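A single protein chain has been removed from this complex, and every other one stays in its place.
Entry: chain A
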Amino acid sequence: MIRAAIVGGAGYIGGELLRLLLGHPEVEVVASTSARLAGRRVDGSHPNLRGLTDLVHSSPDALPDCDAVFFASSGLDDPAQRAALASRAKLVFDLSADLRLTDPALFAKHYGAHPTPDLLGTATRGLPEVDRAALRTANLVSVPGCMATAGILGLRPLVEFIDGPVTVDGRVGSSGSGASAGEMNLHAERANVLRVFAPLGHRHQAEISQATGLTVRMTATGVDAVRGVQVLCRTQVRAGVTETDIRKAYRAAYADEPFVRVVAQKRGNYRLPEPKILLGSNFCDVGFALDADTRELLVVGALDNLVKGGSGNAVQSLNIRMGWDERLGLGFPGLHPV
């Protein structure tokens, strides 16, 4: 058993980390911090956890020493506190965007100037399908963004076939914007939306470029769903690339992966990846369509933004780091119908 703590446990990502870690056979959750809700019960923030824990959110200052700490919120506002919290554990998993980009100038372009730019480039990316070898010994892990994860897993095996820039159209449910209240999160403003909130240059495009070497342009749209991410990636392939080539490349990359499934089927209601059936699961489904005549390739990726797009990836990375079965604590297969 190891002792784990969550910084920022009152948010949606924090809640999903709690759900997964409370069900993990090798992990004891010893603390969840929340500056806003210190002293309040964890199951008050996350009612699905009633009966599973009597934990109470603590102030960040009261974080105990433990084996692993998970940052579920950004520490950029208070770098000194972030450093103090990180020093409480040997293993640090950062689920915020704080450490995702390695280039300070690129970080500044998308997020503003980093208060401690020396930290950029020090973390191992927590994307098991790409970074497994490095994760076995990593003590500081940066979990990639939700839409970035879907885009990277969809595109990366196909990089050698792609000829030209990739246009990524990301769609995301409202939980992607966090648990804080605000006018933009009123039900009246959120319901029924197809809101193009990032028409050009969404932040996750930098992560997809960084991981694939491709030129990526990204648009993001908020849709009328609580959870779920789907990315549509449009590009051109080199002359002569066939559907069989693409399937072969996907098979080589993912045949042995526990949480990536290739979904490009000819029949049924779910022919291409769709987040609806992935909610609560750690799966990322990837699929594609190819028009060999025009060389047009569409890559589709889908996942639950809070699980494979965040907390599940972090737990899978922890499992790899500890040498455990990667599937520990991540067995939930999703629901159908839902």
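Brief remarks on what is shown
As a convention for this text, a contact is a pair of C-beta atoms (placed from the backbone, for glycine too) under 8 Å apart; a residue touches a chain by one contact, two chains touch by 3 or more; residues count from 1.
The definition used in the following text is that contacts and distances are computed from a predicted model.
Of the names listed as "Alpha-aminoadipate carrier protein LysW", "Formate dehydrogenase iron-sulfur subunit", "Glycolate oxidase" or "ABC transporter ATP-binding protein", the one that matches the UniProt record for the absent chain is "Alpha-aminoadipate carrier protein LysW". Annotation: of A:78, A:243, A:257 or A:274, A:243 touches the absent chain (contact as defined above). Touching the chain that is not shown, out of A:268, A:323 or A:337: A:268 (per the contact rule at the top).
The chain not shown here touches chain A at positions 243-244, 247-248, 251, 262, 264-268, 271.
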